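Can you keep this structure in mind? I'll have questions shortly.
The other protein chains are all here in position, but one chain of the complex has been omitted.
Residue numbering begins at 1 within each chain, and the chains themselves are lettered A and B in the order written.
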Amino acid sequence: MPATVALTVARYRPERESEPTFETYEIPFRKDWVVLDALNHVKDRLDGSLSYRWSCRMGVCGSCGMKVNGVPKLTCATFLSDYLPGPIRVEPLDYFPVVRDLVVDITDFVRKLKQVKPWIIREDGTSPPAGEYLQTPDQLDAYKQYSMCINCMLCYSACPIYGLEPSFIGPAAIAMAQRYNMDSRDQGAAERLKILSDHDGIWQCTFVGECTKVCPKHVDPAGAIQQYKLTGATHWMKSLLLPRSAR
Amino acid sequence: MDLYSADVLVVGGGGAGLRAAIAVAETHPSLNVAVISKVYPMRSHTVSAEGGAAAVIKAGDSLDEHAYDTISGGDWLSDQDAVEAFVREAPEEMLRLEHWGCPWNREPDGHIAVRPFGGMKIERTWFAADKTGFHLLHSLFQTTLKYDAIQRYDEFFVTKLLVDDGRCQGVVAIELGTGQIRAITAKAVILCTGGCGKVFPFTTNANIKNGDGMALAYRAGAPLKDMEFVQYHPTGLPFTGILITEAARAEGGWLLNKDGYRYLQDYDLGQPTPKPVLRSMELGPRDRLSQCFVKEQEKGRTFEGPYGHYVHLDIRHLGEKLIDRKIPFVRELCLKYVGIDPVKELIPVRPVVHYMMGGIHTDIHGATPLPGLYAAGEAACVSINGANRLGSNSLTEILVFGARAGKAAAAFATANAGARPSLVAQAEDERRRLEERFLRKRGGTERIAPIRTEMHQIMEESAGIYRSETALKEATGRLKRLQERFEDLSLDDDSYTFNTELTAALELSYMLDVAQTIVHSALERRESRGSHQRSDYPQRDDDRFLAHSLACRAEDGSPRIDYRPVTITRWPPGKRVYGR
Partner (left out) sequence: MSAGPHYTLYHPRWYRRRVSVWWWLQKRSYAAFVTREITSVFVAFFAVVTLWQLRALVQGPEAYERFLARLQTPLFLTLNVVALVFVLFHAITWFNLTPKAMVVRVSGKRLPDGLIIGLNYAAWLVLSAAVAFVLLRAA
């Protein structure tokens, strides 16, 4: 085990430079340390001006997504020991505008999340039951996987379609729409269909599959999108052949 | 300076803040409500909560039972009128979450499933696998997207409360993305900024838990209540402090010392049984379990590791199937951060700081003594948790009191006029202060990390599980010196754009204020109750201290401690009995 390892970090200070640069820091190597610990060491001891997001350090808040050696990762769950002998390259997530150093702007995602109506939609005029909606464990399993998304944006950063066509709604938003579509308590599938079948919805996806590969919570957004393509296509066929019943 | 305004302003976008915002939007649809948060709402620390949320729903349970468990768990420091309101409103709040899509675990017939939890006599903890806080927060956040009346200011860091005319009328905040300092005026402000675990070195808390709202209220003249009551969660991972949920014990986990012995049986917590018995052994209250660890450590019966002493949590006998179904996140965390598989190996655990029972003093409607200022959630102290919180009461608390504070703040906003132009002057002063003291200052000799590390050391040594007069007295002096050293701080980062060194410095100043209130309150409370244990005053003293401590900011900046009696309604103070 080496005593130190090199960390090459992307820097971008908009008041001073027009393009990102790289700086290399020599940090102590500890086998328990994750990349986030290394960044904290840099900020505390070497260069206090390094900016990045982090919070829970246990892989559930989704703040600390960055590229480590070119692959989108949660830096709180990425161990230095997997990258020996280094240097370890840390960059901001792809396909989002860089605000500063390792911080990207994710307002595009937040806007798209709202577009897919990620809440329980009930038919007008009905009020919820006095107690809980009944939902069996099997019904819960139908959408549970898609509810695990921590909004870390690694999938957007891995999706080349999102990079080439920034108007694409994107994997996490579609997975979230599916989470509600498949929730037995929700009745909003028709409303979401309009948004998802739109030009920037599911049909932009060409099943590269990178989103599922990088997802730290095994949400499988690629699967969600392909399954929804079946639903969308079936619905389109029905509306073509049986226009009345599809409505 | 750009002036934004809202009718009701919620500071903090976690469970309490989002619930308060929805309450305003639903009960007073003509008002506009803004949620301002230093992180995106789905990053709030509510997301890390694992175990569950308690509410009476099953036959055979009763509101009185829940109330009694909570009051005895709080060592009779809980205000009983607040607890009665809490247990009464809990079930409807939780059902509302269910209607909003929260994926609660179910029984085979489709009804909500409940699990046993520490300190509770009857099973009443609703859960969503072992990521209850995550599902709760995301369900709430996604539901807020429905309401156009809710305007969000994401990644705005609040630096000061605007107080004018004896009323709180807004905040000054840094828009992190641009570095611009903005004033947001409001007719009512609700602080839902969470606790202050990062005052201590080993904590389950995230980096963002710095007691922001507590310090803001304290500086604005509102008192902080019961700050000496800091909860140590018995099972956190050494080094990282990551939480291993109480649910692991609720499902049947055992705490074993160096000799493989279930040591809790030596401390009047009952007899060991193969299956968990409620309110006994590993399902005792958190403060007692953490204290047992310290006693075991004194006897030399704990393991010593590179990051301190620890004991073992054994869940091997639960079996892989149950672990993957009920506590999968525990397995995931152990595999990732300790490199062990809890299905086959023992988990190293130790007590770590987890929750702050104390906070901004509010009444049962969430109102602080400062008109126009409200608080809810961990940042507030109503108090329902008293001297020790029971697990799974907190997630319910944020919903019940978030809603209450939202409604109360909305009613206040409807009845009161808006801001006056003099507030802009205050905001301008604040901007000048931030620029002069932090962004433009050069040549200071102090840095953030050493001051923070020393604060951690002081708090760990003097405000730990067991406290004493001499250590606490010394701590007050050392903290004061740290605050003086803080004045000589200068930053590396002079940028306006997303300056996280500036926010770290501001957070450190909040933490120093809060640390002072903790240490002073602990010093003045010369008794042992719940999670506040004095080695020099080991008994509970109801004659003198059946009261809440109130820490108010004196002229010189240090806290002045007063007392306020506890509200007792139907449960006269008794002994806390577990295991029998």
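A few points about this structure:
Note that in this section a residue touches a chain if its C-beta (ideal position, glycine included) is under 8 Å from a C-beta of that chain, and two chains touch if they have at least 3 such contacts.
Keep in mind that this is a model prediction, so the values were computed, not measured.
The residue touching the chain not shown here, chosen from B:5, B:265 or B:416, is B:5. Screening B:68, B:153 or B:438 against the full complex identifies B:153 as the residue touching the chain left out.
Mapped onto chain A, the footprint of the missing chain covers residues 12, 14-15, 18-20, 70, 94-95, 97-99, 105, 107, 138, 141, 160, 163-164, 206-210, 212-213, 220, 222-223, 226-227, 229-230.
Throughout what follows, only the chains that are shown with their structure count from here on.
One simple way to say how far apart two chains are is to compare their mean CA positions; for chain A and chain B this gives 28 Å. Per the touch definition, chain A reaches chain B in the complex via residues 13-16, 32, 43-45, 47-49, 51-63, 77, 99-101, 103, 105-107, 110, 113-114, 117-120, 128, 131-137, 139-140, 143-144, 147-151, 176, 180, 183, 185-186.
Interface residues of chain B, counted against chain A in their complex, comprise 39-40, 42-45, 47-48, 95, 98-101, 103-112, 131, 134-135, 138, 142-143, 145-146, 154, 177, 206-208, 239-240, 242-243, 333, 336-337, 447-449, 491-501, 504.
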